[in-house]
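With one protein chain removed, the remaining protein chains of the complex are shown where they sit.
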């Protein structure tokens, strides 16, 4: 019963096979392997973006930080939600890669609203040379609270950004999970809505460790390459990144994997609803936040269930006190584990 | 016939098997997997260093940059050879990770000498607060010209550094190849000689992509962890790095692999010597620099041999003009390819 | 009628005389002039801090950024009020000097409260290596809204910081104005309350351009000197900074000057109160925020009064609409100008 994160499950066998299959003979190093060309062709087709440039790195933080640094000057500020991964979970990597840019928190909700974004943007540069200048807007899709921006919501945020001439970054660590929820095309969820650069996640959705950065405008391609190298994220044996991403995109494995994760989560939600559990945020993809009594947490804990107690503490006297949990499902979870988890919540 | 680099060959099957075997069920992410504990125990035993702390990253540049940044203030300078990888081949990554430290080039040879190092160190700080301050000494073993520091040479360099109270970093991207050449223990080539922190390479010697950073003094362990995370080099699915390194260190695979690479190189050297080829630097490990006529280069080129023409150009009228080549062998090279290469040089 | 800022008035004649007097013959450059020794002795006596080290720079932003960088690692975050100068008015200088540290905004009021500070600190590092680590607390005294922390308030904030082992920085761009308000000693407002490092302002209080950074613990003195040089803030003709600071501290000029500024402000407040003006924040030093009708603003504007319309816009139809003003007094303001300003508000 592992619901702590979608980065703790195994890689999909098809990914692992592709890595093993790539392991024959010599291959040009440092991103000059032949497989990356196939990956580029796949992504351009899938995103209907024949001009897009595509680079691979091994961590989501690298993807986000390099993407933002390429679109952000050190005297600017990045607009993001207060719970954004780039703000809370990357130990100042965006500040590091951007040579000291700031992050401006937009509103106080997990989802940015166009009004809050406009207010935040207008608020900066009221001070001329004294304050940080306006930089990119970064949107997380799936959000860090498991909700999904609709195409309308995404477009409205991009419109605000574009109104100020600002570039838009999409942190798509869970890109596929959001896409499956929305049932739209990758193009609709990105450049058609106004997104300029995407961190396209693979690691959390069945890969060993690979993320693509997709720049729809190739103008900054060379700068990105240099920043990747300078950040020590250019792999010599790059073919193993390419092989993962190629397999991930072949035969819709990426969508299939996300569908399984979301379906697992839906089953979990259904069970928990039956158990009378309250949800902090609307469950829309593969991550949920919900509250149930300490006694249930203790039963789960005793049974070895792994997940984050998000607020409150297992320690405490009152068995009825409500504690929040964060629960994440991946493609590899089993119906059995989910049902067992729900059963333990029910008591 | 691939002699361009030791980062272009396949991973050793035992490494790939270990990665595949690690791919079952859930594992704690972000370096909390159980395999890393085994790796730590292995390295502590192999290096006779029970206090050492060990961290894994995926690229040699990350290992070097993070190791140096942990021992270097932004107002200091790192002492290294003019051909050091950290100076020539990392696109300012050491400057980036150290927040803008300088690199001071020691002497003009591929190997630093104690005298040149002392002169360089004494030269800095003659200017008090105005010049960069003295920072770590970084030694590359195997050097970027394929030569190997003897234990006496290493110790003498470390003694100079220690005389000024400076820490010593060893860039061991080809650590195993040097160790096999010297026939000494890992401890003798590192902390017993005076080294404080090692970039211990796996990628060039049969791994998919993994390097260990070994700090013999655990005092800076937590700072290193934070710098690794901030640099976006902390893998969520860390078990796949751990699995590689564990297999690499098991049953002396790392030494066996280096022995094969060095033996391949020795066979190549022997053949080239017979062919009357001149060597720019004494061949001591798995990388050589040598000169032979343009006509021979052209035969190799026509036959599809891959390697760097290090000085001069294939284009040119004079078939007798001597052009230099850099040739690197890895564990996976075949005697057949080597002999064919030599045959083509002979004409 | 100039109330736009206390950095737009002339330097006090005594300061200017001291600069002129320092202009004879040769003086050792780069902070080795004899006058700085006198300044150090003055500050150690005034602050009852015989161990304190003192450095001069020319801008408040330099003082703040260098002080913070000396106490902050790049993977840490600085705790400050949302309206702090370091956050809003320094164009990412603190992020620059700290090599990319973050700023965490405490609460939503111009004054930090101990509870809000504790909450903010506890909130960080709930995420281990993933989030920014806890760094220094920076307190602005006088606050950016013209209010003054009492000794009790300062001590309570420092106690919270100390409870977490965090250093405390005091941004004292208007140090003297606060001191005059509180009627306490410099020691009470700094190290006795728990402050580790102070930006001690001179520029806004009658100097040409000089700020002292005072470190009560000399341990980081040399690091500060190197950071100052690396930041290009070490003056070659340093004697002119020393001369200003010496004159500023001689015969209580700094206190006298602040008393005049505060008294000017008190006269302004009294007049505006009579005129029925509302104050946004309690006037406690030499800067006030208050609201009065657009018609009054227009009268002032027509008469050439200089100040910031803080919210709202002069343009608009409704003469009765209330617009906020920020008004700052310095030592050089005249009673005549103040009374004329008040008269125009009254209409």
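Order as written gives the chain letters A, B and C; numbering starts at 1 within each chain.
Everything that follows uses one rule, which is that contacts are C-beta pairs under 8 Å (C-beta built on N, C-alpha and C of every residue); 3 or more make two chains touch, one makes a residue touch a chain.
Quantities reported herein were computed from a predicted structural model and do not represent experimental measurements.
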{"item": "Contact set of the excluded chain (shown chains only)", "value": "A, B, C"}
{"item": "Hidden partner chain, touching residue among C:27, C:263 or C:322", "value": "C:27"}
{"item": "Listed residues C:44, C:229, C:267 or C:340, member touching the removed chain", "value": "C:229"}
{"item": "Full-complex contact with the absent chain, from A:229, A:259 or A:294", "value": "A:229"}
{"item": "Hidden-chain contact residue, picked from the options A:5, A:65, A:99 or A:244", "value": "A:99"}
{"item": "Full-complex contact with the absent chain, from C:104, C:133, C:155 or C:203", "value": "C:203"}
{"item": "Positions on chain B where the hidden chain makes contact", "value": "74-77, 88-92, 95-96, 98-103, 105, 127, 129-133"}
{"item": "Residues belonging to chain A that touch the chain removed from view", "value": "30, 73-75, 99-100, 129-130, 133, 223, 225-227, 229-230, 234"}
{"item": "Where the missing chain touches chain C, by residue", "value": "2, 4-5, 7-11, 13, 16, 19-20, 23-30, 57-62, 65-66, 90-93, 96-97, 203-204, 208-209, 226, 229-237, 240, 306"}
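Here, only the chains that are shown with their structure count from here on.
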{"item": "Given chain B and chain C, the chains that contact each of them", "value": "A"}
{"item": "Pair of chains whose C-beta contact count is the highest in the structure", "value": "A-B"}
{"item": "Innermost chain by mean C-alpha position", "value": "A"}
{"item": "Intercentroid distance (Cα basis), chain C paired with chain B, Å", "value": "51"}
{"item": "Centroid distance [mean C-alpha coordinates] between chain B and chain A, Å", "value": "34"}
{"item": "Distance from chain C to chain A - Cα centre to Cα centre, in angstrom", "value": "41"}
{"item": "Where chain A touches two or more other chains at once, by residue number", "value": "90-92, 96"}
